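Take a look at this one; I'll ask things after.
Missing here is one protein chain; the remaining ones are kept as they sit in the complex.
So that you can tell them apart, the chains are marked A and B in the order they are listed, and the count of residues begins at 1 in each.
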Amino acid sequence: MIKHKIHILVCGGTGCKSSNSDLLVSTLRNELIENGLDKEVQVVLTGCFGFCEQGPIVKVLPDNIFYVGVKPDDAHEIIAEHIIKGRKVQRLLYVDPKTKERIQDAKGMNFYKKQLRIALRNCGFIDPESIDESIARDGYAALAKVLTELTPAETVQIVKQSGLRGRGGGGFSTGLKWEITAKSQADQKYVVCNADEGDPGAFMDRSILEGDPHTVIEAMAINGYCTGADKGLVYIRAEYPLAIERLKIAIKQAREYGLLGQDIFGTGFNFDIDLRYGAGAFVCGEETALIHSMEGERGEPTFKPPFPSEEGYLGKPTNVNNVETYANIPPIILQGAEWFSSIGTEKSKGTKVFALAGKVNNVGLVEVPMGTTLREVIFEIGGGIKGNKKFKAVQTGGPSGGCLTEKHLDIPIDYDNLIACGSMMGSGGMIIVDEDDCMVSMAKYYLDFTVEESCGKCSPCRIGNKRLYEILETITKGKGTVEDLDRLRNLSEVIKDTSLCGLGQTSPNPVLSTLDNFLDEYEAHVKDHKCPAGQCRDLMTYWIEPENCVGCTACARVCPVSAISGERKEVHIIDAALCIKCGACLEKCKFNAVYVS
Amino acid sequence: MSSIKVELHENQVNELVEVCKSFSNDPFELIHVLHKAQSIFGYLPAEVQEIVARELKIPVAKVYGVVTFYSFFSMIPKGQNPISICMGTACYVRGAEKVLEEFKRKLAVEVGETTKDGRFSLNCLRCVGACGLAPVVMVGDKTYGRVSPDGVQEILAEYM
Partner (left out) sequence: MDKINLIIDHKPVQVEPGTSLLKAAQQVGINIPTLCYLHLEDLNIENKPGGCRICVVEVSGRRNLAPSCATVCQEGMVVKTNTMRVLNARRTVMELILSDHPFDCLICAKSGTCDLQKTAQDLGIREIHYKGEQSHYKEDRSPSIIRDMDKCILCRRCEMMCNKFQTVGALWGINRGFTSVVAPAFEQDLVKSTCTYCGQCVAVCPTGALTEVDNTNQIIRALANPKKTVIVQTAPAVRAALGEEFGMEPGSLVTGKMVSALKQLGFDYVFDTDFAADLTIMEEGTELLKRLTNYLNGNKEESLPILTSCCPAWVNFFEEYFPEMKDIPSTARSPQQMFGAIAKTYFADKIGVDRKDLIVASIMPCLAKKYECQREEFKTDGNPDVDYALSTRELAALIKQSNIDFLSLPDADFDKPMGESTGAAVIFGTTGGVIEAAVRTAYEVYTGKTLERISFEELRGMEGIRHATIDFNGLPINIGIAHGLGNARELLESIKAGTCNFHAIEIMACPGGCIGGGGQPLHHGKSGVITARQKAIYQEDLAKPIRKSHENPYIKELYTEFLGEPLSEKSHHLLHTHYFDRSKVKVVIPKTK
């Protein structure tokens, strides 16, 4: 291997790739070749850095310089100035939004300061398509350790003692799950990785698979060793082509290195992995539905018990964990259960990756110790609310979670605290909303999602969520009544109480949590027929202030439904009956004559 | 069973039959096979589903039941330029709905439809994982970030 003096890491996560980071890499490489530096400087296309807000990201090591928003055209300057002359390209450095200072060393970034990266430890550091780089950062060392030094039972014990809980949904003890699968008697067992990340606004699993696929392979093999399975299956979203590609490469490399296949490390342990593709059904995140889908069936959940660890894929004991859970396994094995359980809160150990998105300055993936407060995540790591707007709520746990408010900001985040506040961890989506967002609409958005994603098998979820959505729609149209709020609550509670699977049992959470925390907003809609956030179109009226209107006709021309009339140089009028409240006139008017109320 | 509306190319059909064989005609591989079939034909018309049913020896009603369960599978041919609007939460709170409305208006189609000239089809998808660029629109494999309703015309113009 050639030793390079300088590494230029370019983010190859989906976000940055969409912003042309591929071209950036090839341009950087060409520049290096032209300058005869390609032997000394290596350009690596890595997985996601997490700092998606200002991609594409380029990091230069060992200087630890963090460039943001880098375009292919900037490649020349980076090589000419930074690499050759040793002068940082100041205009590309990250600017701290508060101090307005250009950050000279990535260590000084608030975004990373509070983070502790266990699951994401390799994302942004290694070339995900190189098994050597993975091995250089302890890849497969944990597998070697368990195969050569530990019995399956001892390994399960370590995982159990670490306190690791499933990162995808309900937070069931991972070690316990492994133990049950290990104890189930069968001629064949399976290990499954749930990579069907369907939660809108969560992309940590994708980033791990794209940035560090080997960790998942290694952890699945360890799981196979512990449970007695020689076959692993990754159920992955077909919508994640890059993750699929990198996982395929990684599996191929692992086979070539003898890390998958027969007689791994000469221990007689056999394990191999196949891919299965999801096809766009959120409910397949539920493990029984996932298994049915892998079996070529409709992804409808079935009643548990029997649990997959007893009767799963093809009727055989099957251990299902999600990507992030697996990514925690190798460090736990190498650094010990004690180390891991020293991080976090009493009942939630380790870290959690959150996909921070919405009206926050630093959109991206953040990994923090359990027990970090929402305030730290949103205001320190996330850099606060975009455009200096007022923070209103944070939605955690996606469609299964709830909206938390100002009063919840200082609660340490863990599984149990989130549930106690009426939300949940879920897969770790964290959407920030500000004063311009209507909470009734927010609940409606999630119900729209649930209605579309409900499998339809059980009546409360199939019909109940539809009715919830319809009531919310009535309210946002200004036709709701106070009785509708009672209906919403009773229906929500019954759906939670009676639905067959986790999807229906949590789908009313967005409604219940907004009812609890933003009742005044609901009341404003049903009593005063007003939307305080000014988001519900049907509750808005557009009108033209005659004093400001100069009769330029710009609004009339842009109106898609010809609802605006008026002669040139005369005051214009909006016909409220025709107006579809699209807001085009408001945006077009240069004289502040269009008002909305 | 269905009155043949779509003429399938012989080589495509043979390819599909080979795909089924490569999976040992195992009914458990139905979803795998359907993915491949969709990549061969671009979509899954009834005739294709019948071939899959025949090869895997399963009821065609089951194939249809599976195809209609998963949103990734489509029975309508996509336009030459399939447009997908991300409706993930991050995109939603950053105005994806208005962008979608604008596409619908400009193309005069509803979600899931293809324009009459076959040039564009419009679909929604859930989170492409590029939340930093919200709202995100994809046309084919190309991603457009931070799209505003005003920018819709510009995107379409690229493909006109």
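The rule we apply is simple: a contact is a pair of C-beta atoms (placed from the backbone, for glycine too) under 8 Å apart; a residue touches a chain by one contact, two chains touch by 3 or more.
This one's a predicted model, so the numbers in the text were calculated from it and none came from an experiment.
Shown chains touched by the hidden chain across the complete assembly: A, B.
Among A:25, A:500 or A:564, the one in contact with the hidden chain is A:500.
For the options A:160, A:467 or A:588, the residue in contact with the chain missing from this view is A:467. In the full complex, chain A contacts the hidden chain through residues 281, 298, 300, 302-303, 305, 451-460, 462-467, 470-471, 487, 490-491, 494, 496-500, 505.
One chain is missing from the display, and on chain B it is touched by residues 1-2, 4, 7-10, 12-13, 46-47, 49-51, 53-54, 58-65, 68-69, 71.
Going forward, only the chains that are shown with their structure count from here on.
Computed from the mean C-alpha positions, the centre of chain A lies at a distance of 23 Å from the centre of chain B. Against chain B, the residues of chain A that register as touching in their complex are 13-15, 18-19, 51-55, 198-203, 206-207, 238-240, 276-282, 293-299, 314, 355, 357-359, 363-364, 395, 398, 429, 431, 433, 437, 442, 445, 449, 452, 455, 560, 582-583, 587. Listed in rising order, the residues of chain B touching chain A in the complex are 27-32, 34-35, 65-66, 69-73, 87-90, 92-94, 98, 101, 105, 125-134, 136, 143, 145, 150.
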